[in-house]
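Heads up, one of the protein chains got dropped from this complex, but the rest are sitting where they should.
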Amino acid sequence: MRTAPLLALVTAAVLAAAGCSSSSKNDNSKDDGTSRSTVPHTLQLPKLTGQKLKVTAVWTGVEQQNFTKVLDEFHQRTGADVSFVPSGDDMASFVGSKIAGGDPPDVAMLQQPGVLREFAQKGWLKPLSAGTAAELNKNFAKGWQDLGSAQGKQYGVYFKASNKSLVWYNARIFAAAGAKEPGTWAEFLRTAQAVADYGVSPVSVGGADGWTLTDWFENVYLSQAGREKYDALTTHKIKWTDPSVKDALTTLGQLFGKKELLAGGNEGALQTQFPTSVTQVFADGDKAKAAMVYEGDFAAANVTAAKAAIGTDAKVFPFPAVGAEPPVVTGGDVGVALKDGQAAQALLTFLASPDAAAVWAHQGGFVSANKNLDLSVYPDDVQRSIAKALVGAGDNFRFDMSDQAPAAFGGKPGQGEWKDLQDFLKNPSDVAGIQQRLEDDAAKAFKS
Amino acid sequence: MASTTQGTRVTRTRKARGALGTRPWAAACFLLPALALLGALVVYPIGYSVYRSLFDASGHGFVGLGNYHEVFSDDRIRTALKNNVIWVVVAPTVATALGLIFAVLTERVRWGTAFKLVVFMPMAISMLAAGIIFRLVYEQNPDRGVANAVWVGIHDTFASPAPYPGARPRPNADLAASGGGAYTTRAAARAGTPVLLPLVAVKPEDVNGAHQAAPAKAVPGKVTGTVWMDFTRGGGGTPGRIDPGEKALAGLKVEAVKGGTAIASATTAADGTFTLPASADGARLRLPAANFASAYGGVDWLGPSLVTPSIIGAYIWMWAGFAMVLIAAGLAGVPRELLEAARVDGANEWQVFRRVTVPLLAPVLAVVVVTLMINVLKIFDLVYIIAPGSSLHDANVLALQLYQSSFGTDVNQGVGSAIAVFLLLLVLPVMYVNLRRIRREREQRR
């Protein structure tokens, strides 16, 4: 008796599987058609018909779809079969397990220069070919090239960059609460309080993902302690027990320590993953659950997913200045080759070109540091201005600190800095205890 | 007696050797594929792991038992060990207990089979799918997660939700927190002089459609006043004054307090006004905490403190059916006469269960518990999928730690191997017991 409806379901599923899989191709080609017109053709790629490439990145969802469009463009130009493999949260473990078996993906998009350095040290990476390096040199400032190199060799192409010093806000809630874009940390706290008085949780924090918290800390720290200290702490030349860290955590505690300023309170924030932290600010217009969310430009993809229009419903202001000047923290994803081969190098060359950047930039949620990318490809002014600032920043930016640390400290869920700052979010009054734990973890990770 | 045993053994040996007259090479051919696979993929790895566990991360430096020391001293691995102990103790016990209860209860119910099917079904699905299922179940938001929806529902039947959760007095207003979430005026109220009680941080949806707040009329001999949301939409407005567009807070409880006890109380009307009797003259006004208690958000199932019990819950959902089916089969083998005899002797159902059924089932229960224990030691997928990043550390178990220690950049395959060997050591006693049981059974059969 019970099996009858189930069998019906099976049949339905099988039929659906058979019927739908054939139509998926049509959809792809349609999408390519629309983006085609905006994609420039600046470079010549070899014919790679029949070659197979595997590319891995942490991206899923919207980001995966958009990156797949980039790979499709590569496929159209070269004939290489590229398959995208989401690595899951833990890129190092994933790649590590595949290296252990001797068959890693051809290209990996690493999120952290720290991981790039570690991979290079272990001899997992293949240096860029002369052609790829030339394309990179043509399009990228020296700062970005250096971030992609280790031990004097150029390994990586910073395909995707991000400005991580932005606060996104729900314009309708701001209007209703009479709040204005703050320029300093004190104003930011006042604005948050005003929004709280209005009755909406002011700040949404995606604390379930530890990296959002390291980004919070880095912005406060860079602005408050300055670039020199930032560089020193990045390389662990000063300890995490340094007074400057105490100041930054105390400052951050002014926000994290008041649970009425956080959407869902501290416990709710710890349970919120990054995508939700963005959507709960923009879903349902002025009935949204929270008013502001701090994160990089890439949050735009989630804003769009929440059906909010960037520039009208969703606006952005620079991370407020804690010290003398507001911070500019950047991040990015760097493409590296894990295997030798013409195809892998061709893909990296393509990723270093404005052509590849244009494909994703056109979709939104993407900023490129590529000097030669025409800014008109960005879908809206907000993202255009972010990109413009990034390209024009020169050396006045600092790259994400945790991303430069060894992965055990700055790049893994449930451990190191991610975990320690989650503990801080749980208990923001324990500044000294958190500092000690950060220092212990950092000491261990930097030693090995 | 002795000679009979001798005799059977002789015949058996002769028969076994001669009966089918096989040549040794035939046996080798039949066994070769199995032994080759087992040797290469099961036995060799055990040897390799034991060997590898004695060397450091690079694989060259001999460290003796150093990696085992690391297993017991590293903070993360110790959390994993502690959790594994919890898992091994709790999960098999609860699953077996539930299985026993289900098996006994369904025995005499006609549609017991249907029930068993429902409980047994989760065994057929993957830990990954179960993980996704329980991510949905344990969703924190009570609007989305069924566990919290039920929990909050039960909670709210006993404590009705507050009308204005999260609201608080306008700063600088004459209202101070008076403990437990209540707010009390500093000044005493006077009959005939209306009081203004400005609040802020009322959720927009709670005042959606509320009336414009109105100043209370001065009524001789009565204490009157207004409670309202002192926040003009779009900002502006004067704090502490009822500006146009500011909403009334209806249905709010106001108490008159003298000497710490409430002597009178009133509820605000649609325009935010309230009227207290003359006895309230000279009393201070209190807005009790019940007005503002934040909506109960339910239990933080996947938070650091509950994540392991929650995942164990998912495991029990999957495996209680296994225990039930095995125990039900054991139950079918219990002689009815024994139960009947106990009943005739005047034992009630509980005594029959406790004194007759359970002891008779003891061997089956032991097999079930031991099987589940082995299974639980290897738990990986469920933890990996259900635990969110923020509590992965708190949910860590050995098998997960082994994966993390073995692959990646900061790895130490020496430690990974040590964990593997440790897991193996933990199941060795079971291996021994199994082998003895099998040997005994075979001897009985002879």
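Each chain gets a letter, A and B, in the order it is written, and its residues are counted from 1.
In the analysis below, a contact is a pair of C-beta atoms (placed from the backbone, for glycine too) under 8 Å apart; a residue touches a chain by one contact, two chains touch by 3 or more.
By our rule, contacts and distances are computed from a predicted model.
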**Complete:** Among "Phenylacetate-CoA oxygenase subunit PaaI", "Diguanylate cyclase", "Carbohydrate ABC transporter permease" or "Bifunctional protein PyrR", UniProt's protein name for the complex chain that is not shown is "Carbohydrate ABC transporter permease"
**Message:** Based on the whole assembly, the unshown chain contacts which displayed chains?
**Reply:** A, B
**Fill in**
Touching the hidden chain, out of A:89, A:247, A:260 or A:380, is A:89
**Message:** Which parts of chain A face the unshown chain closely enough to count as touching?
**Reply:** 2-3, 6-7, 9-10, 13, 16-17, 20-21, 23-24, 27, 52, 54, 56, 58, 60-62, 65, 83, 85-89, 94, 97-98, 100-103, 105, 273-276, 279, 283, 302, 305, 307
**Complete:** Residue list for chain B contacting the dropped chain reads 15-17, 19-22, 24, 26-31, 33-35, 37-38, 40-46, 48-49, 52, 102, 105-106, 108-109, 112, 114-115, 117-129, 131-137, 143-146, 149, 317, 322, 325-326, 329, 336-337, 339-340, 343, 367-368, 370-371, 374-375, 377-378, 380-381, 384-385, 388, 399, 402-403, 406-407, 413, 416-417, 419-421, 423-424, 427, 430-431, 434-435, 438-439
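To be clear about the criterion, only the chains that are shown with their structure count from here on.
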**Asked** Inside the complex, what are the residues of chain A that reach chain B?
**Response** 2, 89-90, 92-97, 100, 115, 118-119, 122, 175-179, 194, 196-200, 207-210, 260, 264, 267-268, 270-271, 273, 286-287, 406-408, 412-415, 418-419, 422, 426, 445, 448
**Message:** Touching residues of chain B toward chain A in the complex: what are they?
**Reply:** 57, 76, 114, 117, 140, 166-168, 170, 200-207, 229, 231-236, 297, 300, 302-304, 388-393, 396, 403-404, 406-411
